[in-house]
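The complex appears here minus one protein chain, its other protein chains still in place.
Chain nomenclature is as follows: A and B, assigned in order of appearance, with residue numbering initiated at 1 for each chain independently.
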Amino acid sequence: MSDFLQRFGRVWLGMVERLGRATLFLAQLVGGVFSLIKRPSLLWKQLHASGVMTLSIVLVSGLFVGMVLALQAFNTLIDFGQENRVGSLVALTLVRELGPVVTGLLFAGRAGSAMTAEIGLMKATEQLSGLEMMAVDPFKRVFAPRFLAGVIALPMLAAMFSAIGVLGGHLIGVEVLGVDKGAYWSLMQNSVSFTSDVCNGLIKGLVFGFVVSWIAIFEGADCIPTSEGVSSATTRTVVYSSLAILGLDFLLTAVMF
Amino acid sequence: MTPDTAMPEDGPTLVQIRDLHFSRGSKHIFRGLSVDIPRGKVTTILGPSGTGKTTLLKMIGGQLKASRGSIIVDGLDVGKLKRGQLYELRKRMGMLFQSGALLTDLSVFENVAYPLREHTDMPEALISHLVLMRLHAVGLRGARDLSPAELSGGMARRAALARALVFDPMMIMYDEPFTGQDPISMGVLLELISTVNTALGLTSLMVSHDLEEAMSISDYLVIISEGVVVETGSPDELRASTSEWVQQFLQGRPDGPVPFQAAAPNYETELLGESSASR
Partner (left out) sequence: MNSRAIEILVGLFMLLFLAAMFILSMKVSNLTSLTSTQGYTLIAKFENVGGLKERASVAASGVRVGEVTNIAYDPETFEASVTLSIDESYASFPMDTTASIYTAGLLGEQYIGLDPGAEDDVLQDSDEITLTQSAIVLERLIGQVLFSRSGGS
């Protein structure tokens, strides 16, 4: 029994230690962001890597999610004679929840894991050490640009996801299922508030972007510099990011809505 | 020649290490290591694998901190420098990693130009001049637009050398430069290291276990084992050494002071059980 407790305690202590390291890492990350103002070209490059490259998967997913939502919503609402409300349901679900959350998960899987793998590989091939020996701070040149790019890109992608989702919902709801076009849009407009729904959705995106980028970069920088180490770091990024997104989503929803 | 009193007669020392202690986890890597690295010479640090030779280079460069002892480079105590001062010192040192450590997303030219672009405001024409000169010195001017993935191991190291030289450092550290090289690349590297050292008046500090190559170009050798310096001297002095240990190392004998069998319980006992040993 005590052996079990010992191991359990050690595991937990290890996690706490890791969390502490990660927090100190975050402090250095944020510090590095300020120096980015002098070298914006680094940021554009990372925005391209994280944002533009995730765009296609986000748009396609958004379209399909919007279409599925409209379909399911219609099937349920028609029993109450409220099928005109499909627009409201699709829009609110997307803007408040699915937009930020699904985009966050997609981002973690695509851009987050790529960041971890890239940085881990840089560590394994001693590029990070090389930079340090050239008196270049890897936080400023490598980590901070990726971090800021993630924080900026995720809410933007979430907005695009929601927008195309609503359009997808329109496609199915109005064109295919026959919901009245005017009703779709006007009832939607009445129920979706810009400040409390759209803006809160953006805030969620920002928080998710912050957390996913932090985890991805930390795991990469902290990994064991072997091919095994990089691979498990990448897996950890996706798993922890996903859990963090879902957990934070609950917290944020409880606070905001 | 004892480690603590041996000092080369040519010129003052560039790097002075005193009573260095360092451990990783429960493993003690250095237990009171002291050595002087002479200025302007090619010094090689030799020793069996795992003795922490690469760790020593990292400590000289300030990437790792000693638990006890001091490393003084050109009069500055590396362990006590603040971040900004450490970065300034690093600009005067070049380091060649085992794999070259070139940035994979930049071309060879851009890699060599990187330190210049990062730390200076030099105009493009000047940068181009300096880079091409360095590339020419290592024989890679024609490879300037290749990406690191397209280079062979030897070429990557030469490119990394060009990059390390771009600021005319006072010292270059080489981490296992000869490992896994074919004879021609080996010859090229050897030639470069000694030429560069003489032509630019550098101090070269190599870490290696390729004995023949290291001894052929070094002025001074330092042998490390079990976390301390075991023997120092010029290649000739070492070959004439009477120490059993040094002779085993130099001649590559499998058994001697460093035993073939790792410490283990009695062979008979382990195979046949306790009763058989007493028979």
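Everything below uses one rule, namely that a residue touches a chain if its C-beta (ideal position, glycine included) is under 8 Å from a C-beta of that chain, and two chains touch if they have at least 3 such contacts.
Just so it is clear, the model here is predicted, and its values are computed rather than measured.
Asker: Can you list the shown chains that the omitted chain is in contact with?
Answerer: The chain that is not shown touches these displayed chains: A.
Asker: Looking at A:Val102, A:Ala135 or A:Val166, which makes contact with the chain not pictured?
Answerer: Looking across A:Val102, A:Ala135 or A:Val166, the contact with the absent chain belongs to A:Val166.
Asker: Pick out which of A:Leu89, A:Val102, A:Leu128 or A:Val192 touches the chain that's been left out of the picture.
Answerer: A:Val192
Asker: Suppose we count only contacts with the excluded chain; which residues of chain A make the list?
Answerer: 41, 44-45, 47-48, 51-52, 55, 80-81, 91, 95, 156, 159-160, 162-164, 166-167, 185, 188-190, 192-195, 197-198
To be clear about the criterion, only the chains that are shown with their structure count from here on.
Asker: Could you tell me the distance, in whole angstrom, between the mean C-alpha positions of chain A and chain B?
Answerer: 43
Asker: Can you tell me which positions in chain B touch chain A when the two form their complex?
Answerer: 58, 61, 63, 87-88, 90-91, 93-95, 97-99, 101-104, 114-115, 118-119, 160, 163
Asker: Chain B touches which residues of chain A in the complex?
Answerer: Those in contact with chain B are residues 121-122, 125-127, 129-137, 141.
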